[in-house]
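What follows is a single structure, and I will ask about it in a moment.
The other protein chains are all here in position, but one chain of the complex has been omitted.
Right after this comes chain A.
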């Protein structure tokens, strides 16, 4: 049983999705419990994996390997696609985060009553593909899950979204499809260039992450051979493909200027889908870029380090400025996501232990805090269907529990020490400062982000929560404090954010060794 834990993470939600589809009409309201149960089981498995993981070892653990598609091309060679799963200290935090966020999403979507069967089918498909993305060790398999996430997401926004849901869903699809095409191109080029090290006369073309990460396996003379001099429009092909990955994953992260799908998607998406989107979907961009972009194109990545850092810093500052300009709370938080995810790129560009660990920590922490923030918006929206900041004042007196949760989420988000966000931002910045590959200007400018985040978050806090209680329109009676479900969700996530803020070793013990190993493998 424990040999197939990673497969269970993927196939349990998939199976549950089929069951939900087949549910008779009378049992339709029960579908939310199926999703909830699956989310709980997946979280428990993730926690088990996290505990059982050997942080002192290098390489992948809990591996599963099955040949999947073998295409014999005669003299040309063999095309081998595997069903290959495994986790290391880089992907495992994302698996745990997926477990936490998907459960939060499942709980917060329990109030969805429109077409629940369809909703939960998509939700479970999404769950399956998100876990699949983080545990796949075969590029083909990874890409399959990566693509597969778009479909349920498109429908979840397009059907259960707000007024402009179709526009938002379309924008989401256009952006991410462009990104996917870029990544697909790289994948195909990889498949034609890498030979699995086997004792056969003809080459075995492979998508195995472990082989792709090793320069020795690239067939000499192939498109992606390290010493290849193939150029296109005067650029080395490897550099072009790296740029494709940078943009492809940059859209997902999202990095400015590839970010404008995010505010729209968030504003239109229902609360639980916003939670999933910000909490875990964006991390696929960061994770994919690290594993594939940097892992398989180390030299190009290093050459482009100032560009990666530049994208990060621009996102941090630009996102923060945009957040200041918002009067819709959800949009403000969406832009704050852009700003905070900028630290991830900054950390990556550092090419050192501090930076990589910081970026991973930042992703994990942002997952917790942004889930919390979108749940915070959901609380208001559920009560009044209005998210404009100026329509609320003095909520603190009326909703003390809610205000407490908001304060934890806001201060965590603005990087207060003692809450997880601080560790991630601290080490991403420290990485930038101690990196020989970057000008000190990058982190020096990025630091301004911590002042700007205080500006917009405290401004929102003051406008909505302080002062005398006042709510626009006749919504006063509906402004009741958190119910049990909301309290558990918000304070549970808040407790986790504080736990990872005061005890960073919980995560760093898992990531440290793998990051070190990863850095070695890319020659740092």
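Convention: a contact is a pair of C-beta atoms (placed from the backbone, for glycine too) under 8 Å apart; a residue touches a chain by one contact, two chains touch by 3 or more; residues count from 1.
The working rule: contacts and distances are computed from a predicted model.
One chain of the assembly is not displayed; among "NADH:ubiquinone oxidoreductase subunit L", "Protocatechuate 3,4-dioxygenase alpha subunit", "Cytochrome c oxidase subunit 1" or "Heme chaperone HemW", its UniProt protein name is "NADH:ubiquinone oxidoreductase subunit L".
Looking at A:2, A:65, A:462 or A:483, the residue that reaches the missing chain in the full complex is A:462. Touch with the chain omitted from the figure is made, among A:131, A:364, A:427 or A:442, by A:427.
Only one of A:140, A:411, A:442 or A:518 touches the chain withheld from this view, namely A:411. Among A:318, A:343, A:392 or A:518, only A:318 touches the chain left out of the display.
Although one chain is not drawn, its touching partners on chain A can still be listed: residues 170-171, 174-175, 257, 260-261, 318, 321-326, 352-354, 357-358, 394, 396-397, 400, 411, 416-418, 423, 426-427, 429-430, 433-434, 443-444, 447-448, 450-452, 454-455, 458-459, 462, 465-468, 504-505, 508, 512, 515-516.
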